[in-house]
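Apart from one protein chain that is not included, each protein chain of the complex appears where it belongs.
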């Protein structure tokens, strides 16, 4: 096993990796930019290397600096975490070239699976369904109609040069296709100077369900079950769970999707941790979307339900050890849910809310897991993504896990910056969510229908009483040893003013 | 199910019970003494009742006041937690009389099992081995010798009126018995004015292993596996684990001890949670000691390994629901260890260390569970026992759990009062502990042999640097908004002075 | 002592008579009641009222306090003129509107130029912070008087980005 590993990342995932390294008796080397000198991952690491100024492009994305740091500190391997360079084939190759072990798949697998089209072809070759779509531009409306009839309506017309919904049209039947094709083509022409249009089957209200894979360098690969990640905002996952409520009702899906994912990974000669993402339609057909060739943000829910430590497995595999686990040994117990706590303001367009964390109360007790990259008194920098912590719960059933998450959210308080804790608290009460009827549009639908918080006169009376006790105190704040509190008061005021 | 439950307890166990009540949607009524107005369990409860001044005898032990509080607040049931009135048959009876459900066994079972001798007889009747001993005083040395030969040396001569080791003698063979009997008898005569002596088999370096039981009011009772609690100081458990390392090597023991425990409980018509304590000798013979008719402090390790919520089960059973779990459905996954974090000074006779908690860092990440009754800024009262929190870890194997506990202890910092965290940290490194060769004398042996912490010159250099940076700052403390810090500095100084 | 309090915009009367942690109070039309209020941590209050236990967290806001109880957030202002100035207003219905940065960040796109006429709610600039792009909109329609920033520029929270008239 390695004696020392460098973590080419920051925030909660760097901290999470350090914890497993500690438990395995492996030295942890953190890297940090100017903005991160006092970040938790630097405080917790055994060694730390400065890799540049705050912008990621000049620090966490600088392959040379990271490899130099690993060399200087005598690290034998590099864990990329997620994001940043974790799916960058060049980085994996550069590690190999430098005689460092990249803790992840080979540069070649990353290339194969990293790009949508080759991955899609690999899946088709492995006999795994993908979202039906034309592989080339439609010559004319007629060819588009032919394809639409084959795969069945509704379909989506998309601009080949496309992006941002420009040149995109939904078509529900033959009769509308002609006009829609003309509109889409001309819009595409105007937007991209390219009128080329292709057709893709439209999957309505799909679920996003992904399969966790783990394979060793000897070619033994297994699936560790699914995660349902249908709750998304701006195509960003915000809440994940294992098992998927749908799979719980139809247990054969775990095996079917798992086997499909394993087939794709085998075809790519894949090793280490990876995730195959699928869309699932109302008829429970699943379509391969893409493969994430790294550890996922949401891996804790799989760890809670399987009892495995995915980072430990990654390290053992990277060190060349065979994966001792057989598929039939994997057990799934109970249910886990994860909420991504972001520094953002749900009451004001989810605008980011960087700033100083004045006070931090974390939930404790049975079935709680917190992966956090922050601490009280620390100032959340505006240079990186707003993920503060991941709050995960485990319980014997989904129903109990939901109740536990509500309890946990009620125990969780972050003062000084805005967070989405209250938003999750509301979402957990939503009937459709409770029933497990999830789809990728649910969060937006919920945002549209979410109820105005009712105002209990009893709570109002308490609020008035507390407000009156708190407000007079404020003027004196600066003098009575709560200087920080006072200072931040001004910052908060500043923000309030702008946001009203 | 109940709509509202009163918790006749305080500290971490009251908090732990509140959490399950929340998750079940049941209202939680806390009780508090003068010393506990600002305690965490009062802050977290839905309702709170003041039950008297600080001394337990005038508050937490006042049956009438507790029952009045339950009546006033409209609670339908009372959870006694552990300690205080949890094993008090009168209290259970008083609840019945008041039409309140006592969340625990019947008053009758408590009476039957609560007293050592009847419980012992019940066990014998149920065919469960107990520590061999004479049921009456020995007429003379001869009768003592007869018994000693039957049960086998070594034996212990004990004063019938005994206590505190007075009139106690260890005897390893026939030849020494006569003189030892005379000495013991005369010492007993002097100490208690009663020369009566009886003989009990001496179990050397025993393990303390207990079995968790759960039974419903319909007579269905199962065992949830064992806990090893051999690590004790002053006969107080300080660290517990599940599974027992011995049982892991000899899996049949779980079944054998479990069945034995169930037989005793059945004979007593027992329901709710209970624990049968056994001594286990070097030859793996187990001897029933006593039955604890309540939830145990160390129940979290069982919850972590079985995935069950014992408080939830207690509530369902108390509400008359049948226990749906069958014995064969109980699964034990991985390994869990719990450390009891006490406010005490391991470097000074483990003297209690009440006072204000200035700063509190808790471990986070995979496999950590914390049950805590404290918060930063709170002053630990000197009126109650010094348990601050229970730190428990779970991992796939005992070895990994030990590594995780070390990692967790390293992340755990309590400033302002002394705790035994550092002591546990040392104990975890002990070879004998690592090998799982536990017995009730291990902690005392360890205290005798524990190594002086080696002084790394590198760490000394860092300490000097930090000390120099910190010390000058102190004189200015009162002025720079760290008033509390400064104030406590004085308190700490005070203590240092006394303890040197 | 009597205060005019404003809770989430609604004005009420609060009579409070404190004796240490004990207090008698009358909230709006409610009858007089007794409560016990203790600050257990800075800004965290434990309130016992009719046997119920409430934990309230207070954060300072502009001319107000934000009080959070059991997941509900209340804006509490003491409108007693002796202590509080009337609320700023922030330019509602004013003749001019300054479009300001809702958070510190970098200007990635300016969507208008001086002289352009804009509709209420139209996007004026795009600010990037924490890897997310956020459109700053104008509340009122009119035409752009000035654009105060250039693309690529970094701005502080509250910086004036453009002026609409």
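Order as written gives the chain letters A, B and C; numbering starts at 1 within each chain.
The rule is simple: a residue touches a chain if its C-beta (ideal position, glycine included) is under 8 Å from a C-beta of that chain, and two chains touch if they have at least 3 such contacts.
Being a predicted model, the structure only gives us computed values, none of them experimental.
Trainee: Considering the full assembly, with which of the depicted chains is the omitted chain in contact?
Mentor: Within the full complex, the chain left out of view touches A, B.
Trainee: Quick one: say which of A:47, A:189, A:437 or A:458 touches the chain that got left out.
Mentor: Within the whole complex, the residue contacting the unshown chain is A:47.
Trainee: So which of B:153, B:351, B:375 or B:446 would be touching the chain we can't see?
Mentor: Answer from the full complex: B:351 touches the omitted chain.
Trainee: Considering the whole complex rather than only what is displayed, give the residues of chain B touching the chain that is not shown.
Mentor: Looking at chain B, the ones touching the missing chain are residues 343, 348-349, 351-354, 359, 382-386, 409-410, 413, 415, 422, 425, 453, 455-472, 474, 482, 485-486, 488-489, 492-500.
Trainee: Touching residues of chain A against the unshown chain: what are they?
Mentor: Against the left-out chain, chain A lists 30, 37-38, 42-49, 72-73, 375-378.
One rule holds in what follows: only the chains that are shown with their structure count from here on.
Trainee: If I average the C-alpha coordinates per chain and also across every protein chain shown, which chain's average lies closest to the global one?
Mentor: Centre-most chain by C-alpha means: A.
Trainee: Measuring from the mean C-alpha position of chain A to the mean C-alpha position of chain B, what distance in angstrom results?
Mentor: Distance between chain centres: 41 Å.
Trainee: Averaging over Cα atoms per chain, report the distance between chain B and chain C in Å.
Mentor: Chain centres of chain B and chain C, defined by C-alpha means, are spaced 49 Å apart.
Trainee: Any chance you could list the residues of chain C touching two or more other chains?
Mentor: Within chain C, residues 41-42 contact more than one other chain.
Trainee: If you look at chain B, which of its residues touch at least two other chains?
Mentor: Residues 44 of chain B each touch two or more of the other chains.
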